[in-house]
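Left out: one protein chain. Kept in place: all the others.
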Amino acid sequence: MNTTASAPLRVVVWGENRHEQLEPHVAEIYPEGMHNAIKAGIEENLGERVSVSTALLDDPEHGLTEERLAQTDVLTWWGHAAHAEVSDEVVERVHRHVLEGMGLVVLHSGHWSKIFQKLMGTTCTLRWRSENDRELVWTVDPTHPIAQGVPHPIEIPQQEMYGEQFDVPRPDEIVFISSFTGGEVFRSGITYRRGNGKIFYFSPGDQDFPVYHHPDVRKVIANGVAWAASDRPSRALPTLLRYETGDFFNGRGYQGALHNHDEDVA
Amino acid sequence: MNTTASAPLRVVVWGENRHEQLEPHVAEIYPEGMHNAIKAGIEENLGERVSVSTALLDDPEHGLTEERLAQTDVLTWWGHAAHAEVSDEVVERVHRHVLEGMGLVVLHSGHWSKIFQKLMGTTCTLRWRSENDRELVWTVDPTHPIAQGVPHPIEIPQQEMYGEQFDVPRPDEIVFISSFTGGEVFRSGITYRRGNGKIFYFSPGDQDFPVYHHPDVRKVIANGVAWAASDRPSRALPTLLRYETGDFFNGRGYQGALHNHDEDVA
Amino acid sequence: MNTTASAPLRVVVWGENRHEQLEPHVAEIYPEGMHNAIKAGIEENLGERVSVSTALLDDPEHGLTEERLAQTDVLTWWGHAAHAEVSDEVVERVHRHVLEGMGLVVLHSGHWSKIFQKLMGTTCTLRWRSENDRELVWTVDPTHPIAQGVPHPIEIPQQEMYGEQFDVPRPDEIVFISSFTGGEVFRSGITYRRGNGKIFYFSPGDQDFPVYHHPDVRKVIANGVAWAASDRPSRALPTLLRYETGDFFNGRGYQGALHNHDEDVA
Partner (left out) sequence: MNTTASAPLRVVVWGENRHEQLEPHVAEIYPEGMHNAIKAGIEENLGERVSVSTALLDDPEHGLTEERLAQTDVLTWWGHAAHAEVSDEVVERVHRHVLEGMGLVVLHSGHWSKIFQKLMGTTCTLRWRSENDRELVWTVDPTHPIAQGVPHPIEIPQQEMYGEQFDVPRPDEIVFISSFTGGEVFRSGITYRRGNGKIFYFSPGDQDFPVYHHPDVRKVIANGVAWAASDRPSRALPTLLRYETGDFFNGRGYQGALHNHDEDVA
């Protein structure tokens, strides 16, 4: 966390914003869209530590141009019905920025987004049911910054069920595990590092229920945003470079498998 | 490990087989190709427990047809100069089979292959130098099956240097860490689970040095093959299914984000 | 796993055997003691691969003499009401054998045993309730050998509730996560390596309910026994030794902090 920096974290809340347009019951719960509820939750918890804006699927380039991402410290991602409409070019771009050090917070049905699948390398599938399950979110890593300031457990009265097996790589850290009325369990708050970037996945949140108005859920998302922000002074993509013996700090460019061999050994 | 099965593990050693054709000094070290040296090493260690064949880049579909992969318990992968020539279609196919439960052993410069990158979600880059470094391979997980039967450390007199940072996800297990004459270190033996499959990456091995003739390196690769074989009775891709309350074992098909909502809630 | 060895694994099932003597309702469920139910479950699953005996708190030295432990490949541990009666000397002895390579399977209320606390370094506390909760045991690591051959989830109709936070070190592997009727969750199947030994903790099992007669629970315990057995050819306690430069394989004895300094530098 840029604890000493005076500049606020620049956060972009990305929203698919389709359910809100197509389904009246969703629009009723989230009259300004889920993205604005998520944005408000981050702001109410982090205040002047953040500067939050939104970007939407239907914006040009989904609102995620190279220039925008270069100015983004942490991106949050909510998508569901329209994962397939996200352009591969934008996915590649977001992927590169994460590896360079941009933080990423993936929310709920974002588990099946192209960007999360690309970062995970797995199907990211799960078991699922949309009824009126109560979800209890239990902290299993009490020292983790993301778990601070919320009760143990968090109670969410109505929720979609997400259950194991959740086909993701073994998490770097499991912060939360949830149970549902039906008896299912889910690793609901998990972290990963990829390249120079930090990723937090948090499953509570749904279009059919007012989960993004829940104060504890909002607190966790805000904690996740603060955590995912890079501690590094600048962004850089990990690259493959040649280093001569004893030359630890200045790598040389790679010029291809056969080229280098000829040059180096012959 | 199919410890009780009488049928041998079906292993396919995949080789790029280009350096051996293009560079006389490589052909001299590996007159039958690196793939056949790797195959011989697995056979000399696992004997009747395995049935090993090879597949090459220049084979039709790179030798990795759907039928072939469906009959493969563990695939080993060596590529370097021609990663880009591997077809995306075959990469998708291998990726699916790994998630379904096929074991994968990625060797040396295979770190930069399309299939490893796709499974890892990162750049898989590292620091590198091809000189005459001595590599020492130290065991850091003495209980791991892959570390059995080799000295601590393994000494490899001449090797290419691979150094940190190695841009891969945090490994599930670090079995070996190597040092090089120049002082670099590398997480040289690491494991991952992806989907229902197990992956072992092992960095020692190079076209310019006779590393695949080294008995300890051969032993580790054979251990890795035995370890990567699935314990599961059959292959299956993780899938997203709906489960009604109390119906734990029979999921229903997913029919789309909006469809399901209408059906279930309305 | 000693997959090629013809000799069976030597397993000792350790039991406190107090509830069975003091409480009629426990004696009714386990007329031959819990230890014999556990023993039977291992035998019915592993057959000729194991040779199982039992040892009890009230045996001389709790049945865990130096000679006995030296002949034990895997020890299982069930204790509850009488943890404090286990002698510190025997705990030290078992601890040393685990670090040397003996496998350890800790069951249910064994979480609060001296030996588990000593190996973990934490309080090993949890939340708890003994009512008639249904426990569902979900697999989260489908590739793990311990998870093979059981349904997903395992259903245990009546169980004591064990809930998070479970104050243990972050597990090496989480194989199972359980939920309870009351909504609590628990990391119910977890592994650790300590020294050259492997440890599996499995929480289902209780004196008040017939959990050790449940076929899936018995299968998991048998899988855990097979997994915890060392792959190493012999037992050895990790020791601190001095190695001269280039002398990788033959360490010299340590003679004390000041002694060595004088010798080496002066």
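Should a chain be cited, it is by its letter among A, B and C, assigned in written order, with residues numbered from 1 in that chain.
As a convention for this text, contacts are C-beta pairs under 8 Å (C-beta built on N, C-alpha and C of every residue); 3 or more make two chains touch, one makes a residue touch a chain.
This is a predicted model, so every value here is computed, not measured.
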Practice item. Just name the one of C:102, C:119 or C:220 that touches the chain not displayed here. Key: C:119
Study note, to complete from the structure: Among the options C:15, C:195 or C:224, the absent chain makes contact with C:195
Revision key, fill the gap. Where B:26, B:98 or B:136 are the choices, the one touching the absent chain is B:136
Practice item. Over the whole complex, note the residues of chain B touching the chain we left out. Key: 134, 136, 138-142, 152-153, 163-166, 170, 173-174, 177-181, 183-185, 187
**Study point:** chain A residues touching the omitted chain (full complex)
**Key:** 1, 3, 101, 136, 141-145, 148, 151-153, 155, 193, 196-198, 230-233, 248-249
Study note, to complete from the structure: It is residues of chain C that touch the chain not shown, namely 19, 22-23, 25, 80-82, 99, 109, 112, 118-123, 125-131, 133, 161, 163, 165, 167, 169-170, 172, 181-184, 192-195, 208, 237-246, 248, 251, 254, 256-258, 260-261, 264-265
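Note that only the chains that are shown with their structure count from here on.
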Exercise for review: Have a look at where chain A meets chain B and say same if over half of the interface residue numbers show up on both copies, different if under half do.
Suggested key: same
Point to revise | Mean-CA-position distance for chain C and chain B (Å) | key: 32
Review point. Just how far, in Å, is the C-alpha centre of chain C from the one of chain A?
Key: 37
Exercise for review: Can you tell me which residues of chain A touch two or more of the remaining chains?
Suggested key: 163, 165, 170, 181, 183-184
